[in-house]
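Every protein chain of the complex appears in place save one, which is left out.
Which chain is which? They are A and B, in the order written, and residues in each are numbered from 1.
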Amino acid sequence: MANIELIKALSNAYGVSGFEDEVIEILKSEIKGYVDSFEVDGLKNLIAIKNLDSPKPKVMLNAHMDEVGLLVKGFTNDGFVKFTKVGGIDDRVLLGKRVVIGKNKVKGIVAVKPIHLQEANERKTVESARDMVIDVGAKSKEEVQKIVNIGDFIGFDVSFESLSDDTYIGKAFDDRLGCALVSEIIKEKFNFPLIGLFSSQEEVGLRGATVGAFKYTPDISITLEGTISADFPDVSEHEKCTTLGNGPVITIKDNSVITDHKLREKLVKIAERLKIPYQFKQVFVGGTDSSRIQLTKSGVKVLVVAVPVRYIHSPVSLFKLSDYENTKKLIIEFLKSL
Amino acid sequence: MEDILEKLVKAFGPSSKEEKVKGVVKEELKKCDCEINEDKFGNLVVHIPHDGPKLMLASHLDSIGFIVTDIDKNGLIRFTSIGGLRATFLLGSRVLFENGIVGTVYHDDKDNPWEPKELKVEKFFIDIGAKSKKEAQALINIGTEGIFYPLYSRNGDRVISPSLDDRSGCAVLIELVKNVKKKNLKYDLYVVFTVQEEIGVKGARTSTYEITPDFGIAVDVTSALDYTDPHLNALELGKGPAIKVMDGGMITNIELRNELIEVSKKNKIPYQLEVITGGTTDAFAMQITKEGVKTAAVSIPTRYIHTQGEVVDLNDLKNAVSLIKSFIEK
Partner (left out) sequence: MDESLIKALSESFAPTGNEKSIYPIIEKELKGYVDDVRIHDKSNSIVAFKKGSGKCTLMLEAHVDEVFMVVSSIEKNGFVKITARSIDSKILPGSKVIIHGKRKIKGVIGIKPYHLVKSGEENSALSFDRLFVDTGLLETEVKELVSVGDYVTFEPQFDRVGNYYIGKSIDNRLGVYALIETLKSLKNIKHQVNVYALFSSQEEFTGLGAITSTYSIFPDVAIAVDVTFATQYRVSSDDGFELGKGPVIFFGISVNRELTNRLASIADKYGIPYGKEVSVLSSTNADKISLVRSSIPTALVSIPIRYMHTPVEMFDPFDVDKTVQLLKLFIEEFEPLGDQNGEY
């Protein structure tokens, strides 16, 4: 059964790209004792290794620890915080949201002009993030400078909750769900070398994965993601991408990679044999760590399997536990078959 | 050369599914005195060992293509591109899928059926002649790959066909391997037929890492914009292979490039100089791998790149063979 407590802890932890420390600590304590060793590299990738002396082909399980967020860029003269976006965030999800800033979790909100005072044309457009500010309740620039630093991360202030026994909401399911999956799967017993790459800075250009497979380079790598599920109104039929409840999502191609044909066929055969529901990602967009791992040294065969998640890259996302469970099951069975 | 080119162009090989094209290359080279292997990533590596620094020649096997994303309720196929498919040039094109099924491309603009407003792949579909979704699903799956139907024709020295990018380069390298005088070689020669170039010069990165050459030369196509008056760039069909100075992705190594120019002049091989601002080749990946590789590129001037009707002049291919041969031999 899925470790809901782990998913909750990972989702609630802060890990804006470049500041993955909290997530690293949770993962380290989770997998300690189940892996031979782990290390954190210069870019904050967490790399766990197991059975490295086995002569069999090396398998990597990869998920990224970072989430999209904001970064403190400066202050206005009256004590508000100016920021820049980290990762692909639609400006339209920001207004009126609660945030926390920096290690000390200073509370703030993204300021918004009251509707009463907006002109008719102002109601129709959302301003650019460049023009937005965060209010931390300070009275002056001097005051805010005492508690907030330039370069501090800013994360969405959202708590993990269940909506029903199969449906959960929270932030950062892209890709804390992947991190939870990797840490659960890596605890199983396998007789081949297994490398867990919990990568950093995925949301800002797949940076962690660019270097993360260099020291311990696998033969095969499976990236576990939280992927787009746009199965709701306002989206045309062939743009829905994936459907919640229809099981793990197998990527054939996205903007960054075409996954390995033979491995993918094998994965599908296992799903069919064991009657695990699965679906294909039907909008071939997005980029994943797999594309960088694939090009490490002389090359790596890669797969991408994901849990469908609604509203990724916004403060509150949504997933179904059954999809998570089926993804875990499929991957474990696939690994057993190697 | 013409026959090899025709066979290559007619082989199915969009990025990541290059097996059939590799088959043609292997068949053509089965009598050559060389080692042929497929590396970990799927690149076809031909090694002609000899004393001297390592030189890697590269041309890519893959062509751009189509990939099925959905089958709609009418049995019409929705797709996206593999590599740089140019939406403006797809309407009315004929597509060949890996299992032999053929389709035609049209658009779904309900308001403007004869002159669609948005020329985007998301607005297009492929009709394979299926009467229903069920019938289509029996023939095509999500993820099935396709290419421009390979209509090859020749008029004197000029060839019109899809996939001249980069089957032209492959033809040049095949011809080179067949005719190289081994004992005159100045280099330990690797001729690599790379995979997945069109989606990120991927095969070139991994094969260069594996081989770690001292020098590299990519053989690919370049855009000849010589069909208007005045010409839109300085490259012309039939005026010889182009020695690349710069493209959208990189600048070639000055010393290596100048050597290629000297060799051309000395052997009276016609050549052109290539300065373009868009596109790049395997040379980009080769140059920047590990501690670096001194890299140049020899390009075949080609019209209408990435359409169903690309055009090359066979003399440019022949002269490209002569140029590289003169460069690698004493």
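Methods note: contacts are C-beta pairs under 8 Å (C-beta built on N, C-alpha and C of every residue); 3 or more make two chains touch, one makes a residue touch a chain.
Here the structure is a predicted model, which is why all the values come from computation and not from measurement.
Within the complete assembly, A:Q201 is the residue of A:N62, A:Q201 or A:S229 that touches the hidden chain.
In the complete complex, the residue from A:E5, A:E39 or A:E142 that touches the missing chain is A:E39.
Within the whole complex, the absent chain has one touching residue among B:G83, B:G249, B:G279 or B:G309, and that is B:G249. When the full complex is taken into account, the listed residue touching the unshown chain is B:A234, out of B:M1, B:A87, B:L119 or B:A234. Interface residues of subunit A with the unshown chain, by the touch rule above, are 17-19, 39-45, 71-74, 82, 84-87, 130, 150-151, 201, 204-205, 207, 210-212, 214-215. Subunit B residues in contact with the hidden partner, per the touch definition given at the top, are 233-234, 245-246, 249-251, 254, 272-275, 277, 284, 287-288, 290-294.
Please note the rule applied: only the chains that are shown with their structure count from here on.
Averaged C-alpha coordinates give centres for subunit A and subunit B that are 36 Å from one another. Contacts from subunit A toward subunit B in the complex involve residues 237-239, 252-253, 256-258, 261, 280, 282-284, 291, 294-295, 297-299.
Partner subunit A is touched in their complex by these residues of subunit B: 15-17, 39-41, 67, 69-70, 72, 78, 80, 82, 122, 142-143, 196, 199-200, 202, 205-207, 209-210.
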